[in-house]
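Quick one: the structure is below, questions incoming.
As you look at this complex, bear in mind that one protein chain is not there, while each of the others sits in place.
Order of writing sets the labels: A and B. Residues in every chain begin at 1.
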Amino acid sequence: MIGISRRTILATVAGALSLAMPVGPIGAGAAAAQDFPAKPIEVIVPFKPGGRTDVVARLMGEKIQENGWLSQPMAVVNADGGAGANAVNRMQRGDDDGHTIVHWHHQALIAMAMELGDFSLDDFKSIGYTGGGSPVWVVNADSEFQTMEDLVAHLKADPRSLVEAVGIGTIPHFVGAMLAKEAGFETRYVTANSGADRLRLILGGNADIALFAASEYLAQGEGLRPLVYFGRERLPDLPDVPTAIELGYDVSWANPNWWLAPASTPDENVAILADALEKAINDPEIIEYFESNTLQPYWTPGAEAMEDATKQLNALKAIAETIN
Amino acid sequence: MVDAFFLLFEWQNLLFLFIGTALGIVVGAIPGLTASMLIALTLPLTFHMDPVSAVTLLIGEYVGGISGGLITAILLRMPGTPASIVTTFDGYPMAMQGKAERALALGIMASVVGGIISWGFLAGMSPALARFALQFGPWEYFTLVLMALVMLAVLSQGSLTKGLLAATLGMAFALPGIDSSIGQARLTFGSSTMLSGFGLLPVLIGAFAISQILRDAATPQSSTTMAIPKKRLPIYRSDVRYAGKLLRGSVIGTWIGLLPGIGANIAALMSYSTEKQLSPEPEKFGTGHEPGVIAAESANNASIGGALIPLITMGIPGSVTEAILIGALTIHNLQPGPLLFQNAPEIAYGIIAAYLVANVLMLMLMWGTVRYIAQIVRLPRSGLMAVILVFCVTGSYAVNSSFADVWVMVAFGVIGLGLEFCRVPLGPFVIGFVLSPIAEEQLRASLMMSDGDVTEILSRPYALLFLALAILTVAWPYVFARMRKGENAAKGESS
Partner (left out) sequence: MTEATRRSIADLVLSLLVAGGAVILFIGAADLPPPRFEPLGSAALPRILGALLLLFAAILALRAGLRLHRGWVAPKAEVNGADPRKGFAVLLALILYVLALDVLRVPFVAATTVFVVVVGLSIGARNWRNLLVFAGLGLVLSLAISTILSRFLFITIG
């Protein structure tokens, strides 16, 4: 309760300040759209350099610049930390006319479901999804469980008998919990906040189950056995791994590359950005990169993406309640 | 492997390795700028380079960055990088006694020996060693970190209460932010900037560099706080007697570096305290004792080789710097892991070969230019301080593009100054800050895994071993003192 009231006060103060300022973001936002972009576009990535979100942002930026789909280059800025709060703060500091945007994925929704930062979907205007990827659930290759059915049967017979490596409040935890809820089993957890940690625990025999991005699984290659894939359809690289839906569990998770702008960005400028991004994701080289990294290249326009995100957020909130 | 060496001798790869090592040494020598920062900052430059060149540049920066820190650690008592905190314990007193050249010579030699010995492990034993460390679960990590914390308590000098107070305070400052065990905010008091907690880099820069500059600004200009090497670096034939110590430091460093999450600073600390425990004259440590410098510098360099082992063979980073290195490889579509040797042998062996050559280059560069690099110290002090302050501000900012980090740095500068004024040591403060999140996360992960059953530790032999070592570390000084007392009493001396 205290948090909420403080948040409201802060918002009010911020609002008052921005009104009082003669040359502020609002003035900039009203500028004519035809000369957009007028300067390099700052793309904020809420992670350290080198991760998938970062690499995709840089590749797309390069491709857009190379083909002149925008008159200005895209400059990627990494703002890691605070479950994305740092990146959102930086976005709110910048222009709200499309010159400052964020490239994120659905960890954003998890931060919202967990009520971590003081931001919500209302703070953003969705530019669109440029493709995405789904994860797999894996066990150690020496495990006695050959299929998902074996695993579920074992867990139903002997609840909480297996250890799942998750970072509580991160994607692996939420995806695992959605499946557990749907299939009606329960696991024990062990903290593993990065893919490297999960890999270490699985390969070292200290955990039984872990979630990996399909690309992480394929890159590892040895020592792991995938049981179920969380995409809507089977992945061509993993033809033998069934989807959760095929197995009769209504759970799927796609983690999109989501481009976001501040909520007050003019629609014309968002459209210009969306146009450039759509061209980039349809570029053969980008498609090749996506496919060789088990990502699916596709374009989801802003409004549709926002609708999908809202739906996912509600599902996540239900899981988040079980944590508190 | 031989091919990889030849590949390395293509002129542009050698050039990049040279540039990387040189840059690393200079940046490592400047307090407030670290190897991981340099690597993070040059990473985007490697986007358009060919992967082997990119890797050689980054490995050079890594080796140079960890090594360069010893220069300012010895001459200024400002560890250029966290890895050389322990080097200040004996290196600076030596410099104060007019033996700056000797301290530098020993530090550089120990660094190179540590590097080369750990390279031997890296090249020869990497798969087996990595497989061994891989079986460590949360219990092993927790007891291992506990052991490090206990050693730190034994190591702290001056008032025991103040040493423990410092460690506890450091641990407390690590609390705010997202509690990594449950992914929820803790002690942020509703502020979203507090969600990221206090960053390691701003805290380190603040506590060490800023507080030091503020203190120095207050003291009148005199050469007492700085030593300037004038003569050639002395090395003697009799130094062969340090071979055992070098080997011990290097092995400890390699071993600690091998364990993910524990960096070069801890390796140096462990090696230093081991050397102190084994020494017949432990009281000499901290007063400018040569083995102190050797223990610290052989171990912190050796830890790089150790940390590269799980990185290449398993794709598991051993430190922040290595996490960035892994990022660099993935940008080039290379995923470190067991398949790296099959799919991209030029990279896997290239890293190994580059590490050895970087160490040799580091020796040449440091030996030849340390007196000039040390001239940083001779620049007009006022100008130098202003420049370092600007670097501190931009460095803290650049990591996450956040001014909150810069404020954290300023605040910890003031805190560090206050603690020093009250004679509370900063070493335990910073190490408590670094270690406590790992210890807490691993302990809670252990309990999560065992459903709250503490006795599960009994089924983990390595965890029990680490726990026993931790207890022994606490008990040893008492046992040792009692034994000595007994001896003295037998000789009829009064104590």
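Rule of thumb we're sticking to: contacts are C-beta pairs under 8 Å (C-beta built on N, C-alpha and C of every residue); 3 or more make two chains touch, one makes a residue touch a chain.
Bear in mind that the values here come from a model prediction, so they are computed numbers and not experimental data.
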item: Which residue of B:I19, B:M49, B:A123 or B:L175 touches the chain not shown here; value: B:L175
item: Option from B:T21, B:S53 or B:Q184 whose C-beta touches the chain left out; value: B:Q184
item: Residue of B:T161, B:S238 or B:T455 in touch with the missing chain, whole complex considered; value: B:T161
item: Contact footprint on chain B, counting only the chain that is left out; value: 41, 44-45, 161-162, 164-165, 168-169, 171-172, 175, 179, 181-182, 184, 186-187, 189, 210, 213-215, 217-220, 380-383, 385-387, 389-391, 393-394, 397-398, 401, 403, 406-407, 410, 413-414, 417-418, 421-424, 436, 440, 443-444, 447-448, 452
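Operating definition for what follows: only the chains that are shown with their structure count from here on.
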item: Centre-to-centre distance between chain B and chain A (centres being mean Cα positions), rounded to whole Å; value: 34
item: Residue ranges of chain A touching chain B (in the complex, touch as defined); value: 2-3, 6-7, 44, 48-51, 54-55, 58, 77-83, 85-86, 88-90, 114, 116-119, 160, 163, 167-170, 173, 188-193, 196, 199-201, 203-207, 219-223, 292-293, 323
item: Parts of chain B lying in touch with chain A, wherever the complex brings them together; value: 40, 43-44, 47, 134-138, 177-178, 180-185, 190, 192-197, 199, 260, 314-317, 323-324, 326-328, 330-331, 333, 335, 337-339, 399-402, 404, 441-442, 444-445, 448-449, 451
